[in-house]
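Removed: one protein chain of the complex. Kept in place: all other protein chains.
Moving on to chain A:
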């Protein structure tokens, strides 16, 4: 165990490999060098949270456990104590009303934050978003909340916009309509908050592409992998050749899926695709009309046509 006072290194490191990261083994309480396996620190006390939760009816009321993990990044970390609900006879006064009712003002400054996090969590849960996106959205909300220039806006709107931005930043964008479906805020308001947040945090996001949505739309429609790959290729080629100028990438993606599905065995109607993608079927029709004349160039070379190109619907 070498204790060095140089700035760049950790205080504890393996003497043979000072640059190797140390791996912590919680079960034994060791810190192990990742290069040679030398146990560097021992009897390290575990400061992590209780990770075993018993699922009985009185979940959360078990007084012998320390409770859930703190949310240190996102809350005031005020280390306040809450008065728990009373049990036993002493905590009820003569009318049967519980004494010590003070559970309300636990952290008034962060009440909005906690509500928003709960809202983000429930929204993300409805569309099955992973925890990384939820965490990123929470972080964004915290930053926006601290900045205070969007203070007048509804917290739910800001939460929805943060969720949208988090999905974009993680590289798996969701359309505004998909976020609308799990939120009670209108698309217009989410769009406005989105622009305001980008300005407030001074970030920017990448442009959406057609390929980001292909796998989701195709699997929701139950299309096989071949059709999905063909649709991705068609949409990408259409944007490259710029035959659909000014059309939203979602509409182009929907029209590409339509074209690919009509050329294969699993045909889908424009209405079904419009339902899944959140575009009107006339919009799909418009984009399809632009893409149809160039159909030969758009399909991939190794595509097996169940319906040849000249028999594709012209609508």
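Basically, a contact is a pair of C-beta atoms (placed from the backbone, for glycine too) under 8 Å apart; a residue touches a chain by one contact, two chains touch by 3 or more; residues count from 1.
Basically, contacts and distances are computed from a predicted model.
Visitor: So which of "Phosphatidylinositol glycan anchor biosynthesis, class U", "Cell cycle control protein", "Integrator complex subunit 11" or "TATA box-binding protein-like 1" is the UniProt name of the chain that got left out?
Guide: "TATA box-binding protein-like 1"
Visitor: Per the definition of touch given earlier, which of A:13, A:134, A:250 or A:298 contacts the omitted chain?
Guide: A:250
Visitor: Taking the entire complex into account, which one of A:138, A:175 or A:262 touches the absent chain?
Guide: Answer from the full complex: A:175 touches the omitted chain.
Visitor: In the complete complex, the non-displayed chain touches which residues of chain A?
Guide: So the residues of chain A touching the unseen chain are 175-176, 191, 194-195, 204, 207-208, 239, 242, 245-250.
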